[in-house]
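The complex is shown incomplete by one protein chain, all other protein chains being positioned as in the whole.
The chains carry the letters A, B and C, assigned in the order they are written, with residues numbered from 1 in each.
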Amino acid sequence: MVTVALDADFFHRWMSAVSAAVDREAQRLTELDSAIGDADHGSNLRRGFAAAVASLDEERPDTPGAVLALAGRRLISTVGGASGPLYGTLLRRAGKALGDAGTVDAARLREALRTGVDAVAQLGSAAPGDKTMLDALYPAVEALGESGEDFEAARGAAEEGASATVPMLARRGRASYLGERSIGHQDPGATSSALLFAALADTAGAVASGDDGEAA
Amino acid sequence: MVTVALDADFFHRWMSAVSAAVDREAQRLTELDSAIGDADHGSNLRRGFAAAVASLDEERPDTPGAVLALAGRRLISTVGGASGPLYGTLLRRAGKALGDAGTVDAARLREALRTGVDAVAQLGSAAPGDKTMLDALYPAVEALGESGEDFEAARGAAEEGASATVPMLARRGRASYLGERSIGHQDPGATSSALLFAALADTAGAVASGDDGEAA
Amino acid sequence: MKMLINVPETVVADALRGMAATHPDLTVDVERRIVLRRDAPVADKVGLVSGGGSGHEPLHGGFVGPGMLDAACPGEVFTSPVPDQMARAAAAVDSGRGVLFIVKNYTGDVLNFDMAAELAEDEGVQVAKVLVDDDVAVSGSTYTTGRRGTGATLFVEKLAGAAAEEGAPLERVEAIARRVNESSRSFGVALGAPTTPAKGGPTFDLPAGELELGIGIHGEPGRERRGMMTSGEIADFAVDAVLEDLRPEGPVLALINGMGATPLLELYGFAAEVHRVLAERGVPVARALVGNYVTSLDMAGCSVTLCRADEELLRLWDAPVRTPGLRWGM
Partner (left out) sequence: MKMLINVPETVVADALRGMAATHPDLTVDVERRIVLRRDAPVADKVGLVSGGGSGHEPLHGGFVGPGMLDAACPGEVFTSPVPDQMARAAAAVDSGRGVLFIVKNYTGDVLNFDMAAELAEDEGVQVAKVLVDDDVAVSGSTYTTGRRGTGATLFVEKLAGAAAEEGAPLERVEAIARRVNESSRSFGVALGAPTTPAKGGPTFDLPAGELELGIGIHGEPGRERRGMMTSGEIADFAVDAVLEDLRPEGPVLALINGMGATPLLELYGFAAEVHRVLAERGVPVARALVGNYVTSLDMAGCSVTLCRADEELLRLWDAPVRTPGLRWGM
């Protein structure tokens, strides 16, 4: 793997990839949310990431930090629900942590994401094991490794983290109202977090293989 | 067939037989009414005839005319809907026509029923062919014959009359709102009228065979 | 069967007990099935009595109170009440100035109210009757029973009620009621069938992706079945059906009515479309009412009722009313 400098364009494409993934998987996310929530997670994220990408396309912020911060702000101002402030805060805080560097390396990205995920945990007063998005986010950030470049490992860890929520008893968010009945269902937010890291791996993979997505 | 003098007890048993039949067939009547009406014909008649028989059991009127008049009044005061006033008027008018004779012969019953059915036609401004109870009532009264004793013929004619409503276009009552879509369904009121005449034939048959129903 | 009930036989009596417990302004005779203004008979006022099958709540019991009905007589679900109810109600509300029966045009209601009028007149109560027949879905020449009474009933009860409250004599209250009915037309649509206690299931089958146009309020299927339409398309269809028959030349009163199970969120969206169509057709809306007022148990769907409004009707509309189902100004 080549160590790459990640620029604003990389982050912009990552967000576009998340939007596309969320679009594709909206029905599934909503189904999961219908089992233990209120059947809106898919449409929530679809609306939010579409708005975020539209703003990115229009404003074209020129630093990685500015891209994530703008995307986060747009999520907050368009999603609502629990996931809007939570994902919005994740991206906004990560963006802030990246400062105004024109490019960042993967290790810096990993640190920024860790900051963002911590902010999510604090905002939602949640911890790993509560059957929330944190159960995918924390393992994924961890799996990025020292270098921050183990994108494929992060993809796998996020997916595993999402699957691992199935047997958990929900302690936060709407699913917690079901008590014991929340057991046996995969958390929708953890599932969308896996999409976030899958999109990151895809975007990084495209860079590594020289396909920067512009041709697609 | 033996010419019999019909007494108050005969009419009382006839009404009880109608009540039992309506009870048994309530679901079917309601189903028919659900196809082209408002799904209440079975429960309407069940409520009405149960009340009528309860009053008869209590008051035990001692002439045929008084039995039918009381039953008719009770239908009017307990059924509601279209069928309450119509069946109520049928029985009340027939009862009135029987006067205060202690027994009546079948020919007199037939005349009284004709008077009652005419009153129904007038009250509802309906005529045979409109897809109503009249399509069973008129043929049945006709089939009773000169003597008024062809009870089995009347049973058959009422049933045929009810079946004959299937291809008709409704022009009266709720079914008329469906227009062309009323075609292909049997009229619930004609169906219950067939029960009325089946109960009459059963009651008369029990008398003829010496089983007056008291032993049952 | 899934209904919030004890047993089908006691549904109406149970509901009346609930009304009695909930509304101290009403006298509810659960046994005899009459809902009355607590202060009936109101001195020197024409009495207004309506009634019909249950299952259309708040119609009619929810419209009893100052400025609207003096009494309502609920029948079994979707079954006209019996004559004794209306005769007794008439006697209870008559102050000596007579009583108006407001009757929806269904064979059963007409027959039972007619018999009640005879009984009441025998008791010395002067009775006038007005038939409500506003539903344009059944206006063709083959429909010899005439149009059904649906949403316009609310307009008739409110406007005649206001006139009676003002002290108008029976002939005048009757004339207003008749004028309101003649100035009103309705059209209804169902997205699903209601569940009646007697049947214990939906009264008709409506496959996914289809709707019924021209429905009534008794679970009877409509005139026509079509593939699912958008809210906007339904508004076009329903409003045009009404306008074709009504041909208003000035402002209208509009009732955008839910049939029972359609959420208010959807009903307001539909109301927006109704306003759009009326604006496109150049018909000003003087007053609009949106909600579940003339319902059909848990039927999903809606209806539109328009009434040609003039100064007098608007004044009567705006007059205070205080009932469980409709209230303003007091």
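Basically, a residue touches a chain if its C-beta (ideal position, glycine included) is under 8 Å from a C-beta of that chain, and two chains touch if they have at least 3 such contacts.
Since the model is a prediction, treat every value here as computed from it, not as a measurement.
Undergrad: For the chain that is not shown, enumerate the shown chains it touches in the whole assembly.
TA: Hidden chain, whole complex, touched shown chains: A, C.
Undergrad: Of C:Pro41, C:Gly55 or C:Gly149, which residue touches the hidden chain?
TA: C:Gly55
Undergrad: Identify the residue among A:Gly95, A:Gly124, A:Pro139 or A:Pro188 that touches the chain left out of the display.
TA: A:Gly124
Undergrad: Among A:Ala69, A:Ala82, A:Leu144 or A:Ala162, which one touches the chain that has been omitted from the display?
TA: Touching the chain that is not displayed is residue A:Ala82.
Undergrad: Name, in rising order, the residues on chain A that touch the hidden chain in the full complex.
TA: The missing chain touches chain A at positions 30-31, 34-40, 42-44, 47, 76-86, 123-124, 169, 171-174, 176-179, 181.
Undergrad: Which residues does chain C use to touch the chain missing from this display?
TA: Interface residues of chain C facing the absent chain: 2-7, 10-12, 14-22, 54-55, 57-58, 62, 77, 191-192, 194, 208-209, 211, 228, 230-232, 234, 256, 260-273, 275, 285, 288-290, 292, 295, 297-298, 300-302, 322, 327-330.
Assume only the chains that are shown with their structure count from here on.
Undergrad: Please identify each chain that touches chain A as well as chain C.
TA: none
Undergrad: Could you say which chain's mean Cα position falls nearest to the mean Cα position of the entire protein shown?
TA: Central chain: C.
Undergrad: Suppose each chain is reduced to the average of its Cα coordinates; what separation in Å results between chain A and chain C?
TA: 54
Undergrad: List the centre-to-centre spacing of chain A and chain B in whole Å, with centres computed as mean CA coordinates.
TA: Chain centroid spacing, chain A to chain B, equals 74 Å.
Undergrad: In angstrom, rounded to a whole number, how far apart do the mean CA points of chain B and chain C lie?
TA: Going by mean C-alpha positions, chain B sits 32 Å from chain C.
Undergrad: Multi-chain contacts only, two chains or more: what residues does chain A have there?
TA: none
Undergrad: Give me the residue numbers in chain C that touch at least two other chains, ranges are fine.
TA: There are none in chain C.
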